[in-house]
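Note that one protein chain of the assembly has been removed; the remaining protein chains are unaltered in position.
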Amino acid sequence: MLAYIGRRISIALLILFGSTYLTYNLAAYSGDPLAGIRESTDPKKEAIMAELSRFYQLDVPPPARYFLWIQKIFGIGTGQIDFGLTAKRLSVLDEISAAIPTTLRLVTVATFLAIILGITFGVLSAIRQYSRLDYTLTFLSFFLFSLPIFWVAVMLKEYLVIQFNTFLEDPTINIVSNLLISAVLAVVITGFVSGTRKRVLITWGATFAILMVVLQIASLISWFRQPSLGIFGVAILGISTSVGLTHVFAGLGNKKALYAGLAATGVGVAFYYPFGQIMNASGNYALFGGLALLMLSMSYFIGYFFTKIDKGPVIRSAMLSAFFVSFFVVVDKFMQAWAPYYTLTDGKPMQTDGAYNLTLETNDFWVLNLDLITHLALPTLALTLISFAGYLRYSRASLLEVLNMDYVRTARAKGMPEREVILRHAFRNSMLPLTTLVAFDIAGIVGGAIITERVFSWRGMGSLANEAIVNQDLNLLMATFAITAFLAVMATLVADLLYSVLDPRIRIRK
Amino acid sequence: MKKTMIKGFALVAASVLGVTGLSLAPANASAANKTMVVQESNALSGLNTAVNGFNLLTNSDVLGPTGAGFTYYNNKAQLVRNTAFGTFKITKNDCGSTPSFGCFKVTYTVKKGLKYSDGTLITAQDLLLSHAISSSDYSIKAGLGDPSEGTAKFDSAGYGGAYDDHTRAESFDLSDDNFSVTVSYDAFQPDWQVFGPGPGAVHAMVGIAKGKKTFQTARTNATYKSLFEEAYYGSIATLPSQSDPDYEDELGARDDARALMKKIAAKWSTVWNITTVNSSTNPLLLISNGTFRLESCTSTGCTLVKNPNGNIGGAPKQTGNLEKMIFKFTAGTLDDTAVGQAIAAGTVDIYSGAATSSFWSVVNNASGVTAFKGNVLTYEHLDLRTGNSIFPMAPDNIKTIEGSTVNCDADYNGPFAGNSQQAKDLRKAFMLIVPRQTIANNYIGKVFDPAFSGNSPVLNSLFSLTTEGDYAKVTAGSSAYLTDLNKDQTTRVALALALVKKYYPSAAAGSDSFTVKLLTSSRPSRVANAGLMTTEAAKAGIKVEHYIRSTWSSELDCNFFDAAEFAWVKTGLSQTGTNPQYESDGGNNSAGWNDSTLDTLLGEFEKLQTATSLITTKINAEKRLWSNYYSLPMYQWPGASAWNSDLKNILPSPLAPNVTWNYWQIGY
Partner (left out) sequence: MAINSKKTKKAAAEVEQNSEVGKDVIQIQGLSQGQIIRKKFFAHKPAVAGLIFMILFTLFVFSASGIHLGSEKDPFTIQGWWKFAHTDTILTSDCPTGCPTWNHPMGYVPTQAKDYFALVMRGSEISLMVMVVIGSLGGLIGTVMGSVSGFFGGIIDAVMMRFTDFIITVPSILIGAVIGYRMGNLGVLPLAVFLGLFAWTGLTRLVRGEFLSLREREFVDAARVAGASNTRIIFKHILPNSVGVIIVSTTLLLSGAILTETGLSFLGFGVQYPDVSLGVLISEHQGEFIYAPWLFWWPGVIIVAIALSINFIGDGLRDAFDPRQRRQLKRKDYLAKTSTRDAVNKK
């Protein structure tokens, strides 16, 4: 195995060399670095062009210039690793290291959300194949998969930001629009429900009525301006989530799992006030992470001590419940930060561009992070919507394949509950092909970020790459590509290794 | 389970999608706001506005309000003298027919009592640095390397051009009181006003070269100033002969001076190349003399705040109440729709750039936003080749164009070759068919209003743009030569056909009497224009072969093409600025124009002109150009700006810094 990994890594280096050589030459032949100055009437034009030619080493043809570049990277002759300067004469290394965290922030949340939502709905869709839910999700995923991101972005910016900010000035919904919104939303939600016509109609009616009331109350108390869940909201949401999760992952028949989940939720709700006070006193990421860890480990022990046999489902139930109740508590804190944030941003809380607000004057942990969230919201929504569809399609197809396999039939035949069949036998095996997809997504991060970062004016790896191509800035371009290529090669390597670890039938050939 | 789901969905849906069904109301701006957020179309590349590199416009936008000098450009592109900083005048103009070094002198005097942000007095010693970074002669004589070989220690974009050609290492003379400097040239300089030196805090320069990281005492700063002055002149000192007893001492002194200058040059070229500024940045880097000072910079923006010591550095008196400026940088390529939406959303206060209908339609319809139609200093024109380009393309002269192999350096013998009557007539015929009015309407009027039905201004001068003060007078003077070109399209096509018939008697609509090979880039507007020209030319019996080349800019020198449509981007306004385009040996003359009469007329731009005489000179040159049909101006590119309507005294200018040039007047 070690020998195999060693061999793969050395081949990976070879691939990286070949790939950078090819991209360097492609990039060098993709434009004229002096084009920008040719239309200028600057009296110093000749001096500028001569200087630029020297800077770009245009006298050396690109196939040879590559070696000058790589020589500097490895510090051959100078002993110093040097990624060179950008066309703006800044250190490439500095530019890249400033850009990477931005891109990661942008992509990580969206990718996680897309994977989790995609797999969840994909599994649901596969289990209920050819149901109304399946059709709705299939249509939805195909639809989302067909959307160009910048086309969506323009609409999202207009409707979710500009118009939403306008709406917040007077956050009331009149009765006619309320009727309309509730009716449309109820149709969407009913799409997820299967059954007879009567049942569908009842669901629609109930949803419609509840939505009407909720929206009307929210409108009356200016909830959109000063949103909060309150301890009761957190408790209600926490308990219902806990019950729901137990139902899915352990079955309501498993009383111990149910009680463990509820207990963990109780602990979370009990922490509602202390948490708020601790965080208000000195809010920082370390404390926040510590408290989260504390909550999760406590719930682990709750689950651990609730039962003696078959601890797995009980612990899972407790931990998931703890996670969600903590999530609701945090959401509530952010909601309470909304009103001060609204004032700080002059009544324009939602943002169309950039990674954070340059003009925000506050030290409040929640407000600062809420600012990050309002900037992240739109790109994350757009990215999630679009990559979610891929995960949904693949996990659905994959689970369907597995569900038709003989061993699944055997499991069913021996009387195993459907939940166990799916969770223990089918689900795990069906997720194998997805490792490849995840690896691919990671490899394609920069490529995908080029458009997203441009649309939402983020300064990350993607916009650097785009800028570098436009400016014919080879040093910068090659640095971004080398990193992307490295990521891609490593991601496939890891996916291959994972695949062989997860699926014993696939053997690595010596 | 079901109820939970519904409840959950209801909440999520209510919070996210409660957006539809809203009432539109204008935004309320907070009254206490004294911050202006400016959107830039590029990112900052450093805090040095003269270092070699790409796109220094953002740098000068950001640093503009932190400095002041002898002049600035106003929104009419006129050079305005800033008397708050100092004065300058010609003190000797005696070049005559045999110019010699020193025959033309300009003296600059800094107002007494002005101070940098660290309290150090501004003197004429601070003006010396600007010569060191723009004079090749100084660089060579001071042992700092030859800029033309790329070895200069000052990695400066200032070298090259007329100033460099006509000054010497010894051009700067400091007055005894250290408040004036006299600059000597070896010939009269028509653009002398543009060439002036600007202040650079030399005491900070020396401090940085010595590795200091904090403000120094007033006494040390004064010492540093004289140190700089000594190093500056010491580096170019002439040594006595080797036999002289002082030789060793003077050589030693010169070596010391040069060592310091080299250190300063190395620091100057690198230390300001930073894009992050915060409290840990060396304060010596941020010493400035403007109304504002740089507080912080990140990769996404820079913040400028008002100088706490007040307006002490010679900037015009502040009349607006602006206290803070934030420059926001574009990531990658600017998406102007996004900028428009950001202004509408209130996250950006002001932006100025080229006009696009998408940007305009967003800002023009947003509430609380002022939208302004302006111009940029770029104009579209059509060049007709008359001979071989003076820049041979070899060794890249063999090109594959539309499948056939072409030698770009082969002699040009197309329909427009030479200055015979036939060539002139055919050139005129081709210019006549260009539907300039339609084109101008498309790219000016209809950008701002799709329903536009009037007439947008076509550009009728090759020397003045519509935004320049003398445009009306220049075009009035040369209008007689443009009469035919400004007739309506049908008449012009008929005139063109008549001209073609003179040489091709069988010419008629669609007869393809002769062929014009037209070169353009793939820019949509140019492709569309070429389409219009093809259609109109066919009516006069001329066939247009349109070549869309992505490598067009390097192929302007290719003798294969008869005509090329592209734009000239003016980076500044100077008396001699247009000469390189039309002089027989001009650096921008790719179309092979070779006209000694025109050269003589253009020579007038090299002489001292008053505003009135300059107009006459322009008219004379225009007449020659118009009667020979070399180049046809089409239209000046429109610009657009938009800003928060609460901002006062915003006067967008076609020159950079476009909207912050009058920062002292801007306020809420």
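So that you can tell them apart, the chains are marked A and B in the order they are listed, and the count of residues begins at 1 in each.
Simple rule for what comes next: contacts are C-beta pairs under 8 Å (C-beta built on N, C-alpha and C of every residue); 3 or more make two chains touch, one makes a residue touch a chain.
Quantities reported herein were computed from a predicted structural model and do not represent experimental measurements.
Student: Where the complex has a chain not shown, which of A:204, A:304, A:356 or A:440 is the residue touching it?
Tutor: A:440
Student: Among B:261, B:408 or B:447, which residue is in contact with the omitted chain in the full complex?
Tutor: Touching the chain that is not displayed is residue B:447.
Student: Of B:100, B:550 or B:649, which residue touches the hidden chain?
Tutor: The one listed residue touching the chain not shown is B:550.
Student: Can you name the residues of chain B that touch the chain not displayed here?
Tutor: 333, 336-337, 340, 356-359, 361-362, 365, 402-403, 438, 442-443, 446-447, 450-453, 522-525, 527-528, 531-532, 535, 545-551
Student: Name, in rising order, the residues on chain A that touch the hidden chain in the full complex.
Tutor: Given the touch definition above, chain A has residues 11-12, 15-16, 18-19, 22-23, 26-27, 29-31, 127-133, 138-139, 142-143, 145-151, 154-155, 158, 194-196, 199, 390, 393-394, 397, 400-401, 404, 412, 418, 432-433, 436, 440, 443, 446-447, 450-451, 454, 465-466, 469-470, 481, 484-485, 488-489, 492, 496, 499, 503, 505-506, 509 touching the missing chain.
Just so it is clear, only the chains that are shown with their structure count from here on.
Student: Averaging over Cα atoms per chain, report the distance between chain A and chain B in Å.
Tutor: Between these chains, centre-to-centre, one finds 43 Å.
Student: Any idea which chain B residues touch chain A in the complex?
Tutor: Against chain A, chain B makes touches at 1-11, 13-25, 27-30, 33, 35, 37, 43, 45-46, 51-55, 147-148, 150, 155, 157, 159-162, 164, 273, 275-276, 299-301, 303, 326, 328-333, 335, 337-338, 341-342, 344-347, 378, 551, 553-554, 556, 566-572, 574, 576-578, 580-581, 587-588.
Student: Give the list of chain A residues in touch with chain B in this complex.
Tutor: It is residues 32, 34-36, 38-48, 50-51, 54-55, 86-90, 94-95, 98-99, 154, 157-167, 169-170, 173-174, 176-178, 180-181, 185, 188-189, 192-193, 203, 206-207, 210-211, 214-215, 218, 224, 227, 237, 240-241, 243-244, 247, 346-348, 350-359, 450, 453-460, 462-464, 466-467, 470-471, 473 of chain A that touch chain B.
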